[in-house]
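The complex appears here minus one protein chain, its other protein chains still in place.
Let's turn to chain A:
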Amino acid sequence: MCAEPTWQGIPSRIKQDIVTSLDYRSRFRLRVCSKSDQYLVDNSPIILEGLKILWRPSGLALAVKKDGKVSEIHDNSTDKLINLFFDVFKVKRSFVKNVEMQFLLYMNEIRLEPLIARIQLMTDHDLKIRTNHASLIVHGLSNQDFTNFFRLFDSKVLESIKFENKHSQDQLKEISSFEVWKSLRQIDICLKQSVPLDSLLHMNRLKYFSSNLSSEGIWKLRADLSPGFGFSVTCGNNLTENEVVSGLGEQFNSLAIRLNGNQYELSQLFSTLAADLVFVVTLEFKKLQGYVCNRRTVNEDFEKFNKWDTEPISFLRSNRSN
């Protein structure tokens, strides 16, 4: 063991692990200690719980969550914050559990050019956004730019995505052919747009709009009654109670129930092949929801399911460190 027992003597692989465990501020304070530490920090992966570009009354901000604490970086320069966001993923092993981007139409002063330029740069360098959960509410991006953005997500780690952009049928068909789409387990598509049903069937949680949901479609949707499975579909057509029940499959025993004190047009509990699981279905104002619940905790489970699509953005609710 010839190495010196000092910071300088530790193998760089170990130093990278130490740097990766540092909080954001310590990381940048270490970075200015010396040229070799600058190189070390710039080449050490960044592991974060959350990273979000959001709008504050004072302007655009970048929120960073690590070890349960949220720090916000404020800057008048959109370019700078977008660059900081994408710089996290410059080192290939970097990973952020939840990623969010909110560029809404009312944010007049926001220019999308820097975002489009960084999407292009990431594509050119074959860099990926490694995250489990992504929420992209980016108004004003062209279809092609959104497609390029979507492709940046690493299919090996992305589990769920929420997006709000309006897409043509052709574009949705194109996006749903990407590897990253095929590996998704959850999806939440906010705006009214018809997604081909067959492209969603591999997911175990989905929230989307269907212009014309039929009994056959419902039958396809409910094919996987495994724990955690659920859907929430806003329908363009008027579904009848009979269509829903026949779509769900009459071979299962069903029972009308009252959920959490709410009066739905339809709320039924279906038995499943697993003794401890039931499939709960509700219909209200063209919104059809179904969720596999534990027989003993139906109300609690269904309540949780109602909120699942907001989970990824909940990371900002923890303590702000400053």
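FYI, contacts are C-beta pairs under 8 Å (C-beta built on N, C-alpha and C of every residue); 3 or more make two chains touch, one makes a residue touch a chain; residues count from 1.
Assume contacts and distances are computed from a predicted model.
Considering only "Phosphatidylinositol glycan anchor biosynthesis, class T", "Signal peptidase complex subunit 2", "Skp1-related protein" or "Translation initiation factor eIF2B subunit beta", the record for the omitted chain gives "Skp1-related protein", by its UniProt protein name. When the whole complex is considered, the residue among A:Val32, A:Leu121, A:Leu191 or A:Ala274 that touches the unshown chain is A:Val32. Of the listed residues A:Leu84, A:Ala117, A:Ile137 or A:Val157, the one in contact with the hidden chain in the full complex is A:Val157. Listed here are the chain A residues that touch the chain not shown: 1, 3, 5-11, 14, 17-18, 21-23, 26, 29-30, 32-37, 45, 47, 93-95, 97, 130, 132, 157.
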